[in-house]
Each structure stands twice: as structure tokens, then as C-alpha cells.
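After the C-alpha cells below, expect a handful of questions from me.
A protein chain is absent from this complex, but the other protein chains hold their places.
Chain naming follows the written order as A and B, and within any one chain the residues start at number 1.
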Amino acid sequence: MKSHTKYLTFNIPARMGFENITPQVEQAVRDSGVREGLVLVNAMHITASVFINDNESGLHHDYQKWLEQLAPFDPSPTRYQHNRTGEDNADAHMKRQIMGREVVIAITNGKLDFGPWEQIFYGEFDGWRAKRVLIKVIGE
Amino acid sequence: MKSHTKYLTFNIPARMGFENITPQVEQAVRDSGVREGLVLVNAMHITASVFINDNESGLHHDYQKWLEQLAPFDPSPTRYQHNRTGEDNADAHMKRQIMGREVVIAITNGKLDFGPWEQIFYGEFDGWRAKRVLIKVIGE
Partner (left out) sequence: MKSHTKYLTFNIPARMGFENITPQVEQAVRDSGVREGLVLVNAMHITASVFINDNESGLHHDYQKWLEQLAPFDPSPTRYQHNRTGEDNADAHMKRQIMGREVVIAITNGKLDFGPWEQIFYGEFDGWRAKRVLIKVIGE
């Protein structure tokens, strides 16, 4: 069994934002030499996500508006007890649960085995600082 | 390490609907010859889900009603920018994030290592057309 580990770092210049990381994951799969296996891609921070969806800016706008409705940003300690700790990002911990921590993708014939529109995104919900993503490839 | 890849196709005759795909995943695990390992099952389309929950029609009705409240279908471009692209399915991209893209299941002694009520479902949120599900088995 082969394995390959790669770390990416992102510093999103906004509270919320999405970045297409499909090319970096494809590169890690090529670097691994794995032809048949799995690749795990996960946020290493708990106010960020890795998810698979459409590379369409209107949809990304809609996701941000929708997440803000489901879990509004509110730095006060009234709505969220977490914000009594000196943090202001309780909402980001909730947005991340909706969008998910990780994706697991099949590798077939040395490539990401994707449907026609699948793209991998890093999702930031508490930005303006460096955060890491982990790529782990296993297989043969 | 062994691996096995299988594609399923579904054409759900409704906008929203759930189909139990546990038998097909069990068959893929048997076909793989894997005794100890993991199986990934994922929707290959971004307005569909694969999830594990109860095989109970009342609950499936409840899920649909609940998802419709959290992310209402609205083909107009007013609520969702994505629907300015000619699509009408922005809501389906949101419902899919709630229900998830994929499941990863342990294989122990050649079988899906499941609790008493776990069943695997394909979840469709923008139906009336053919979409694929990927099953990837790895292990030994």
C-alpha cells in the first residue's frame, strides 16, 4: 500500500469565502503514484470546511447568504455562549457543520473519479488568518 | 490491497426522492472479495446525496418537508443567484449539503459493519434525469 501526505495553507481575506482546490488535490494524487485507492481531503481547523459542489459564483453567493440565515454571525455573548470565551466565531463552527469537514474521493486509473460537475472547495467561515488543509492519499 | 469500482445509475421520477441502495452496495462488497477494508459510496452529481439512515417512509416524508423548509425550491432568480444561470435547482445544492455527498462504511469479515438500523440511501433533490453513484471498495 502506498500513501502520500500533503498540507495546503490558505489565508482567505474575508470572514467567509470559498476557494477551488481541485488542482492541488489532482496534483497530490499524481505525486502519490496511486492508481486505485482513496484520497481524504479535510480542513484541519474547526471553523472551515472542505466540500464538493459546483464551481459557480452565483451558487457560492447563495451558500453564503443561506448559511448566514441558518447560523448568523453575532459576536455578542448573548446569542452564543462560545462568544463568552473571547471568541466571536461561534457561528463559524455551525456553518462548518452544515458544509462538512472532509470529503473522501475515489481514485480510479490514477485520477479523481468524479462526476461531470464535481469540484473540491475549501470553505472559510472565520477568515483573515492562515489555516491548513490535509490531503491523504492511500492505495496502490 | 484489493480494489473494486462500481457505478450505479438512478432516474428518480420526482424532484425529490430517496432510494434504498443497500443491496447494491452489499453486492459490490461481495464482488470485491474484500474481507477487511472500507467502502466509499458517493453521489457523482452535486444535487444528490448518499446518506445512511432509517428505512421508514414516514421519516423520509419528514426529511423532505424539513429540507423544503430549510432550503425552499424557488426557480426565480430573486431568492437564488444560481437560478440566473438558467438553472432552477439552487435549493437542491443546499439540500444536498445538509444530507451529505458520501458515506464511508467499514467492511468486517466480508460484510458491511452496520448497526441494527443502518441502511444506505440515494437522495435525489433535482430528479427526472439519470444520475450516477460510485461505489469504491478497498481492502484485503
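What we mean here is this: a contact is a pair of C-beta atoms (placed from the backbone, for glycine too) under 8 Å apart; a residue touches a chain by one contact, two chains touch by 3 or more.
Quick caveat, the model's predicted, so the values are computed rather than measured.
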| item | value |
| --- | --- |
| Full-complex contact with the absent chain, from A:5, A:20 or A:57 | A:5 |
| Hidden partner interface residues of chain B, rising order | 1, 36-38, 51-54, 56-59, 61-63, 66, 70, 98-100, 103-106, 108, 113-118, 138-140 |
| On chain A, residues whose C-beta touches the chain left out of the figure | 1, 3, 5, 38, 40, 42-46, 70-71, 80-85, 90, 93-94, 96-98, 100-102, 104, 131-132, 134, 136, 138 |
